[in-house]
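Missing here is one protein chain; the remaining ones are kept as they sit in the complex.
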Amino acid sequence: MSYLIRRLEFFFITLWAALTINFILPRIMPGNPAQAMIVRFHGRVSPEAVKAIEVAFGLHSNESIFQQYLEYLRNTLTGNFGTSVTFFPVPVGDVIRQGLPWTLGLVGMATIIAFVLGTLLGMLSAWRRGGFFDAVLPPVFIVISAFPYFWLGLLVLLAFALTLGWFPLGFAYDLTDSINLSWSFAGQVIWHGFLPALTIVVTSIGGWILTMRNTMITTLAEDYVKMARAKGLSPIRIMLMYAGRNAILPNLTGFAMSLGFVISGAILVEIVFNYPGLGFTLLQAVHSEDYALMQTLFLMLTTAVLVAVLAADLLTALLDPRTREQA
Amino acid sequence: MAVRVVTDHVSVETAVVSRRGIAGTIARALTANRKAMAGLVLFGFFLVVAVLAPVIAPYDPHALQFGQMLQPSGAHLLGTTGTGQDIFSQLVFGTRESLLIALAAGLGATVISVVVGVSAAYMGGLWDHVLNLFTDVFLVLPTLPLMIIVGTYLNNRGLLVLVAVIVITGWSYGARQLRSQALSLRNREFLEAARARGERSLYIIVFEVLPNMTSLIVAIFFGAALYAVLAAAGLQFIGLGDPNSLSWGTMLYWAQANGALLAGSPVWVLAPGLCIAALGAAFALINYAFDEIGNPALRPVRRRK
Partner (left out) sequence: MIATSTRPLLQVNHLCVDYLTDRGPVRAVDRVSLEVNKGEFLGIVGESGCGKSTLLFAIARLLSAPAEISSGEVWFTGHDMVSMDEDELRHLRWRDYSVVMQSAMNALNPVMTIAEQLADAVGAHQSMPPSQLRARSRELMRLVGIDPEHLHSYPHQLSGGMRQRAMIAMALALTPDLVIMDEPTSALDVVAQRSLMLKIKQLQREFGFATIFVTHDMSLVSHFSDRLAVMYAGQVVEIGPTRDVFADPKHPYTVGLMRSFPSISGPRQPLAGIAGSPPDLGHPPSGCRFHPRCPQVFERCAKEEPAFYTREQDLVRCFLFDR
């Protein structure tokens, strides 16, 4: 129980930190987002739009900082993120809502695949020390995991889309079509999403393979694994129930915390493939100096990672009976 | 960006190493490790190129006098850019800045990691809890969006800003590992002996504890350098670096801006990317090698004949 309380504490504190960073940044950085917007639109901005920006940042110069902070928190937590400069006059919330499902789908799918595959391969590689997996996998994946996500994306694009023509050059679906719930559309989504997903999987899987392999090697030296051998249990059962199940425990939360890195890389992949997700949105926000959009994206992504971390913590508590009793 | 999974570093009981013996032990361990040698050779290669850039590059990288978007040929080994600059020369000179960013940011992040991680382990109690939380928060925050935001705010896109942004987002991973190992060393007997001799805490930390964490610190340095290479590349690719500076990442930015891939000049994109990947791979290999040095169980098992 106290374990969960500590994890919840972490959840809320990090969320608060992200919110506060968003609040502090415009104040300590040179430049004023509201001014930037006015300049950009050459003064032809409606008072409502300026107000909207100020709402997003709590920039009321006539109130105390503390009051501005509270105002900002209230707005943010009720979903009032201000208006986007890039897609003026669409509210930031709506812009995000459009790109979110694409990013969630792509990154979510790719991460799950990478995690499952990576964990299994890591287990196998540790199980058969001195075997093919153990000799080849670590160095290969050390090198691959050092590749920049976007460069691998470019390579993949070059090889499979441009040269071989097996896959489309980008975007999430055929531009001549529109979003609908048909099989052909679903097929398009998969076809278009295959290369970006492949890029994410290949680059992120290395870290998971290596970490799982390392914990597995340590676990395999434990007495209870020896005991399982002594009992004459089948090797598969030993690998999964005795070694694997224990090896994965310390890694679960760590895996979730790495999502921050994965998301960072996925953003770049989206940019390379013109995938209409949040990464692409972020790029456009950068080019238009759309601070409201950028900061809200940051908040969204942080929340996503935190939720994943909390889920992993719950899973750990479920799988490890010892955590449930920690003082 | 490489995924570095966050786990508590498996603290293995390392032998107490005398200060004089550290360099020797490390040198011996490195030469025996194939991954380390490969990584060091690669790293050394880039160092040499950076130092000897004016000698190796055939042309002035900024010179705009050549034909545009030329294909690789005898005169231009890797072709030319959209504004008529020699790609190969750019690549060679770009090594300097890319290497500088990686090492400077790596060093900065490592220093902060050591300070935060070790002091958290030593001060214990509330300080430990607070520093830990601080570390974890930074660990979890998606770094690229944060770097992008800060980078956009700071319109001065100088090298210092780039390095600073990378350092601020990159120190947390190492701090966690260092704290974990410092904790395990804290109660070892040789420290008790030092305390019994009346040494001050700071002295103990610097002269007794840190030398025993050397392999981990070096591993973290290379891990941070790896992160820096990829982060810098990512930021510059998006356009947040100084577009007028010359490094591999900015080359990629210009290549992408000119649609190099689709316009039939893929070399412009592939070459700098390959260098980034190679330097990153060098750091990754050395980093992993130091992990193996610290934890012998991870070393490759020799097959029985």
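Letters A and B mark the chains as written, and numbering starts fresh at 1 in each.
Methods note: a residue touches a chain if its C-beta (ideal position, glycine included) is under 8 Å from a C-beta of that chain, and two chains touch if they have at least 3 such contacts.
All values reported here derive from a predicted model rather than from experimental measurement.
K.L.:
Considering the whole complex, which of A:Arg27, A:Arg74, A:Arg97 or A:Lys231 touches the chain not shown?
P.N.:
Of the candidates A:Arg27, A:Arg74, A:Arg97 or A:Lys231, A:Lys231 is in touch with the missing chain.
K.L.:
Please give every residue of subunit A in contact with the chain that is not shown.
P.N.:
129, 221-224, 226-235, 237, 241-242, 245-246, 249, 319-322, 325
The rule we apply is simple: only the chains that are shown with their structure count from here on.
K.L.:
Nearest whole angstrom, what separates the Cα centre of subunit A from the Cα centre of subunit B?
P.N.:
22
K.L.:
Could you please specify the touching residues of subunit A with respect to subunit B in the complex?
P.N.:
Residues in contact with subunit B: 10, 13-14, 17-18, 21, 25-26, 29-31, 129-130, 134-135, 138-139, 142-143, 145-151, 154-155, 157-158, 162, 169, 203-204, 206-208, 210-211, 214-215, 217-218, 221, 250-251, 253-255, 257-258, 260-265, 267-268, 271, 282-283, 286-287, 289, 291, 294-295, 297-298, 301-302, 305-306, 309.
K.L.:
Give every residue of subunit B touching subunit A within the complex, in rising order.
P.N.:
1-8, 10, 35, 133, 136-137, 139-146, 148-150, 152-155, 226, 230, 233-234, 237-240, 252, 261-262, 266, 269-270, 273-274, 276-277, 280-281, 283-285, 288, 291, 295, 297-298, 300-303
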